[in-house]
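Mind looking over this structure? Questions follow.
Only a single protein chain was left out; the remaining protein chains are all shown in position.
Chains: A and B, in written order; residue numbering restarts at 1 for each.
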Amino acid sequence: MQDHGFESSADAYRVKLDSFEGPLDLLLHLIRKSEVNIYDIPIALITEQYLAYIKLMEEMNLDLAGEFLVMASTLIHIKSRTLLPRPDPAQEDAGPEEDPREALVRRLLEHEKYKAAADMLHDRETLRGAQFGRSDSSVAKAAGEAYEPELEVDLFSLLAAFRGVLERASRRPQMVLPPDQMSIEDRIQQLLSRLSETEACGFEDLFADGDGSRGFMIVTFLALLEMIRLKLIRTSQTGSFGAIRIYKRARPAGAPHPIGDPQGA
Amino acid sequence: MEDVQNSEASPAGTVSAELRAIVEALIYASPEPITIKMLCKLLSDEPQEDVVAAVDALKADYEQRPGLQCVEVAGGFQIVTRPELHEWVRRLFHERSTQKLTVQALETLAVIAYKQPITALEISDVRGVNTSGVLSTLLERHLIKIVGRKNIVGRPFLYATTKEFLIRFGLRDLGDLPKIGDMAEALGFDPPGGLSELEPREGLLPLAEGEAQVDPPGSSTS
Partner (left out) sequence: MEDVQNSEASPAGTVSAELRAIVEALIYASPEPITIKMLCKLLSDEPQEDVVAAVDALKADYEQRPGLQCVEVAGGFQIVTRPELHEWVRRLFHERSTQKLTVQALETLAVIAYKQPITALEISDVRGVNTSGVLSTLLERHLIKIVGRKNIVGRPFLYATTKEFLIRFGLRDLGDLPKIGDMAEALGFDPPGGLSELEPREGLLPLAEGEAQVDPPGSSTS
């Protein structure tokens, strides 16, 4: 096995100080270096060594994460507990007292397990990295469409996607609508008052009163469609391509209500 | 690999099995058809005639592969699927493309999740691109549903996420959706300012009778 940058072998003495990822790493290193039994850690010795390392790291101005200090206080606490006089062995009915080191040992072993698992993953990754798949171009012709990978759906990708949208939106120049753009509702009112004057008129006449702009035409046409839906007008045509006439009609009882109408749904 | 069993079938049994293995791997993995010249360059220790012989042997070998063939294309060699099987390959790609969630679909889903209920036009506005095709994918996958019509001209459908969506993303309810700020803190995101995540619902119309085609009974979004 090659060097994976792990300090997992007992003879790795020359360890760069900043290579310790955390206090558990450092502690394991010290235990290995001292060749002591992990189930019977000489806590005074190890605590002393640990504190010496911390001091050294501070002197070297290494960025000392808070976790290292927390571990230091844990060690000192355990040490102080082991120094306390043991309870009278005659009073064992309270059950054997837990070794204050036990919780720490459990954490160390657990940590070590996952380091070994990471090591295994690294080997897997290396093997897998040595396997190459086919090129995309070799199926492009047969597939007939471009390959787009299926995305993992999770909250992170969802949020990342949303962030992408928001970022794009903020970069996009704001669409400026002409300030005099008339609303469809307003246009309906105009057309209705116009029709109430004449009762009927030609389709083209409805477009005649504006500025002839594209926006005006579209608003007028949409207003017309809406009026048909609301059964406010009738249209008739004399044969294919004949003239279209628009008639105002009495509103039937079952007709939909216009938007914004308080009687509306 | 060292011992290629059916090498007696090949016209170039003299070429070392190792060379043939290397040549096969190179042709297979090359991003574009690989030329003899390129092969010789990569295999600089091998005499050119051996490289040519290895390619020839491989080509003969591939005559006997069931689904693949080794073709000469643009002066180089490439391993491709047999043309008579292309219909199957197309089916595979089609199957994948109708099912998969793409960047497009995910973006649309995200906009709906954070701004529901929302119309197709509003989604397109936020995304800056037309969205209509993706909506049907999301509807088919039961990630979104139609919850009503917006009370504006044209009465467009309003879309919202489904219960299935919540299950899929491991959420209890919509309040569980991470705020952009949450994620920023935890994971170093940088949210752009000025855009609110959730807007008050306005103008929601209930669906008329018989319109509730997509809305499963008893499903609720919030």
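Here is the rule we go by: a contact is a pair of C-beta atoms (placed from the backbone, for glycine too) under 8 Å apart; a residue touches a chain by one contact, two chains touch by 3 or more.
What you see is a predicted model, and the numbers here were worked out from it, not measured in a lab.
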*Identify the residue among A:A118, A:A200 or A:I244 that touches the chain left out of the display.*
A:A118
*Per the definition of touch given earlier, which of A:V36, A:I76, A:L155 or A:M182 contacts the omitted chain?*
A:L155
_Contacts of subunit A with the absent chain, listed as residue ranges_ = 4-6, 10, 21-25, 38-39, 65, 67, 71, 106-107, 109-122, 124-125, 127-134, 136, 139, 142-143, 147, 149-150, 152-157, 160
*Could you list which residues of subunit B touch the chain missing from the display?*
1, 4-6, 9, 17, 20-26, 28-31, 34, 42-43, 64-68, 79, 81-82, 84-85, 88-89, 91-93, 95-96, 99-101, 141, 167-172, 176, 178, 186-188
